[in-house]
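The next block holds one structure in the form of structure tokens; read it before the comments.
Here the complex is missing a single protein chain, while all its other protein chains stay put.
Showing subunit A:
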């Protein structure tokens, strides 16, 4: 379990990082927190020619919370995002989901943006990016561009970004008015990858009737997907709504896989259960935010 030989660069600027990436071609990989990449290297499941370590690149470690949303820099560790009250105020899903990311030791090193760029459908933050309708900023030698989550995730561990590029931040739009969120997951052991996880956003109208209910799941499907469950609950007063109907609908929309830890059927069961639980919790929060 020792990596194959690889080159190593530790640029101080983004331009320098992009230059190295351009020079090294497809064999180069960006190293941020290393929590997924380094085990892959050690098991020789990946053998990049060069690691471009961006940890010393200036300007990538900020969390900017504003009325529109939260922008999380590429070097922000999960632990920092988890503890950022301003970010949680703008988009509560960030702290809620980050709390489920592995264990403290991993959260202390792993980066939120790195986890998104890794595009593992078991990663909590991929689902959160999708559910919040977020985007990432991709820097290339040609400049920066925003890439919406739908265009970013292509497959398991696969994104639309190719060539010399660094994902420099992720942007999570603010939670809308009269809305609430919840996040829950079930894992075999505390801190493991979830067998199934769910994030939910519920929005009420001024009469406290449900106007929107959306969910996204982790460890279900190949790429993050947002499911609009509004039709099952639309127009119902929040205190009488039957969330089980939304759970039942969700079960028909997902296409989970079987693996060592859960059958597809069991995952589908959990999708229903977690949908119901998270929607109910999100609705409760939305109620509190609806005058």
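Methods note: contacts are C-beta pairs under 8 Å (C-beta built on N, C-alpha and C of every residue); 3 or more make two chains touch, one makes a residue touch a chain; residues count from 1.
We take it that contacts and distances are computed from a predicted model.
Student: Select, from "Xanthine dehydrogenase family protein", "Xylose transport system permease protein XylH", "Amino acid/amide ABC transporter ATP-binding protein 1, HAAT family" or "Paraquat-inducible protein A", the UniProt-recorded name of the complex's unshown chain.
Tutor: "Xanthine dehydrogenase family protein"
Student: Could you tell which one of A:192, A:205 or A:257 touches the chain left off the display?
Tutor: If we include the chain that is not displayed, A:192 is the one touching it.
Student: Mind pulling the subunit A residues that touch the left-out chain?
Tutor: Considering the whole complex, subunit A reaches the absent chain at 1-5, 43-44, 186, 188-193, 195, 260-263, 265-266, 269-270, 273.
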